[in-house]
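Apart from one protein chain that is not included, each protein chain of the complex appears where it belongs.
And then subunit A:
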Amino acid sequence: MISRFQAEIATALMTAGLGLTAVAGALEFGVGWGDAGPDAGAFPFYIGLLIIAASIGTLFQAATGRQALQSVFLDREQAKRLGAFFIPILFFVPTALLLGLYVATALYLTFVMWMQGGYRLIVSAASGLAAAVIFYIVLEIAFQVPLLKGPLEAALGIY
């Protein structure tokens, strides 16, 4: 179980880290006054500082209001549902990069319908395939927008 307090602190630290990254990145390009007005890094530098300051503000608020933030941020049941949704997506992205978006679409829809929707494998696979074909028709043929393709499309001679 994660409490709201922990989540607040973790998120504020993360945003502060992003702010710090911006500051560090900006320092490379000069943050002062150059030949053509303010240097390229000046704006991101101060924005980064602002993010850090506001993140510290949030940390401070969380620390002083700790009592009120003891509520549950994520309980076991919610985490399970979230994981069931998110983990397949986590696999979807590398699959898409490896095998192309169409194949990944078919595999992902098949998997979720079969494992989580309780459909029979044959129904799930047919739906996955149908979805991929429909996306192909709408995007590549109707709108002429090419999507990422993989070895399967190459083998079939589709570009």
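Note that in this section a residue touches a chain if its C-beta (ideal position, glycine included) is under 8 Å from a C-beta of that chain, and two chains touch if they have at least 3 such contacts; residues count from 1.
In the analysis below, contacts and distances are computed from a predicted model.
Visitor: Looking at UniProt, which of "Transport permease protein", "Tricarboxylate transporter", "Glucose dehydrogenase" or "Stage III sporulation protein AD" names the chain we cannot see?
Guide: Protein name of the absent chain (UniProt record): "Tricarboxylate transporter".
Visitor: Since one chain has been left out of the picture, which residues of subunit A touch it in the full complex?
Guide: 4, 7-8, 11-12, 15, 18-19, 21-22, 25-26, 28-29, 33, 36-38, 40-44, 47-48, 50-51, 53-55, 57-58, 61, 73-74, 77-78, 81-82, 84-86, 88-90, 92-93, 96-97, 101, 105, 108-109, 112-113, 116-119, 127, 131, 135, 139, 143-148
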